[in-house]
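The structure appears below as structure tokens.
With one protein chain held back, the other chains of the complex are shown just where they sit.
Labels A and B are assigned to the chains in the order they are written; within every chain, residues are numbered from 1.
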Amino acid sequence: MTAPTLLIRDLRLSFKGYSGLVEVLHGISLHIDKGERVALVGESGSGKSVTARIILGLLQTMRTARISGTVNFEGRDLEAMSRAERHRLRGTKMSMIFQDPTSSLNPVYRISEQFHEVLKRMVPGIGRAEADRKAAAMLADVSITEPERVLASYPFQLSGGMNQRVMIAMALANEPSLLIADEPGTALDVTVQAQTLKLMRELVTRHNTAVLFISHNLGVVREFADRIYVIYKGRIVEHGKATQLFDNPRHPYTRALMNAIPRITGEGIPKIQDNSDEYLAPLVVHEGCGEPGEVA
Amino acid sequence: MKRTLAILASNPLSAVGVLLIALVVLSAVFADFIAPFPEHRGAVVDFVNFNKPPQWPYIFGTDLVGRDMFSRIIYAYRISLILGVVVLAIAVPIGVTIGLVAGYVGGWTEYVLMRITDVFLSIPPLVLAMSMMGLLEPTLTNGMIAVTAMWWPWYTRLVYNLARSEKEEGYVLAAEVIGASKLHVMFREILPNCVPSILTKMTLDLGFVILIASSLSFLGLGVQPPTPDLGSMVAEGAKYLPDSWWLTVFPGLAILIAVFGFNLLGDALREILGVEQ
Partner (left out) sequence: MTPILSLQSVSKTFTVGAHEVRAVDDVSFDVAKGECLAVVGESGSGKSTIANMILGIYPPSEGTISYRGTVLPSSRELSHRRAIQLVQQNPLSSLNPKRTIGASLRLALDVHGIGERSRRWERVGKLLEEVGLPADYRSRSPATLSGGQRQRVAIARALACESEIVVLDEPTSALDVLVQARTLKLLNELKESRGLTYIFITHDLSVVRNIADRVAVFENGKLVELDTVETIFSNPADPYTRGLIGAVPVVTREEEALRTSLTEKENNANA
């Protein structure tokens, strides 16, 4: 059996602040198999974004961060890698898509130059013409009809939806085995968001890319993910396949989260009980969803 | 408070700044008790002990008419600090008000106010102060006027930029929708959010005001003898270098300590108050 693309075991994180240690992650475990689309769902402050930053190796260098537990990427322990090795992984085997595409592209470079930089991370000697040709093919892949015009543009000359597609094309340019998508499309209009999610789903399926999809929006997650982890205050509280979780949410927190979403079928304003003590109930794992190597 | 102490502890240079400034301010305030020869701040002549290198009881030596350098430096600090505080006390309210009005009201008001400010900013500060002092009599008061004239536009610039970005904040819109007056929005809503940046700049500037005032008097355009002034002391002593080195080195170091100290303190303050650079 091959190692999962990502395997996190008992990950803990705390920050050293002026008033002592603040624990952010209380030991979370999750895994993503090759080509799998997995979502990590939680509210703000639940620890979902810091998890992504640890996987990308961005928090390890922070002076105030205390991290324990293991993060294995394709069977290799991130902790055992040198800083340079972790740096090499980013943008090649691992890539990321952010919430706001327009601000995560550099405004002073044309798209073609930014694409060139991305491709150079994989093939350092790649020429501009070669890079442009590759980039044009990839932009065509994300349904951009005039790749040449887009390549010659600056990010601010393109719409938010267009920039988001460019971001997706760049993120997939080096055929990464893991794509981390942190609230993609939240800054976009709903119709554009729906289109980009559909497009992203098609592409990762075609390229067999594993995705860690980080979101607070259960509706968006439902459209995208195969398997879902629900995170609350630094703890995973429920884990299951998307259908299991949406048809039968079992953890009190997941249920509250689900109930809190207003329905377009019109059931009135959701009623929320103030029973947040129950939210700390132990982890619920749905059938057939144990962590690899653990007895379910 | 805990946070403040933690920042000071994690950044030893800030602690040094606090210490240096405490030293400067305390010696200026308690000059009468600290100075071994308080009367030496005036026109005293002691030809027995003139031009002596550092020795007890003249730890920084004596000047050409036999006055204790240490006492004179302490009194010079007092004058420098008074000058710095008075200059800022006048320049800051003027600069801040103009900047607030220009930044918040906008339109023609902004255009006119900022062009005037730009004119002042375009003249090199020392040249502006020098030409004013050339016209006026070189006294402490006129020195303050000259330095004030060159100082307010920097606060206008600072507050103008701050006000323009604060103006976009939701709380300004909220106050406007309620129907609050322009004065209220400027002085009660926007200004409090500019205070940390203004305070930080004031601390940094105290050092620079002292430096500029010293430069003026070094050129003979500032405070006149026999009032002790660091700049004129350096200028006077420079004629007798290198033999009577103490005449220049100690006042020079005194300027350095004050400027350096206020800079470090300003940096520490910036971090404590969370001001973005």
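Note that in this section contacts are C-beta pairs under 8 Å (C-beta built on N, C-alpha and C of every residue); 3 or more make two chains touch, one makes a residue touch a chain.
All of these numbers come straight from a predicted model, not from anything done at the bench.
Peer 1: For a quick check of understanding: of A:Asp10, A:Asp189 or A:Glu202, which residue touches the chain that isn't displayed?
Peer 2: Hidden-chain contact among the options goes to A:Asp189.
Peer 1: Out of B:Ala175, B:Leu219 or B:Leu253, which touches the unshown chain?
Peer 2: In the complete complex, the chain left out is touched by residue B:Ala175.
Peer 1: For the chain left out of this view, which of A:Arg53, A:Lys134, A:Arg222 or A:Arg250 touches it?
Peer 2: Selected residue, touching the omitted chain: A:Arg222.
Peer 1: So that we can see where the missing chain sits, which residues of subunit A does it touch?
Peer 2: Touching the missing chain: residues 43-44, 160, 189-194, 216-220, 222-223, 246, 256-272.
Peer 1: If the hidden chain were put back, which residues of subunit B would touch it?
Peer 2: So the residues of subunit B touching the missing chain come out as 169-171, 173-181, 184, 188-189, 192-193, 195.
Just so it is clear, only the chains that are shown with their structure count from here on.
Peer 1: Compute the distance, rounded to whole Å, between the mean C-alpha positions of subunit A and subunit B.
Peer 2: That pair's centroid distance is 52 Å.
Peer 1: Considering only the defined contacts, which subunit A positions touch subunit B in the complex?
Peer 2: Against subunit B, the touching part of subunit A is residues 18-19.
Peer 1: Show me the residue ranges of subunit B that touch subunit A in the complex, using the header's touch definition.
Peer 2: Residues of subunit B touching subunit A: 2-3, 6.
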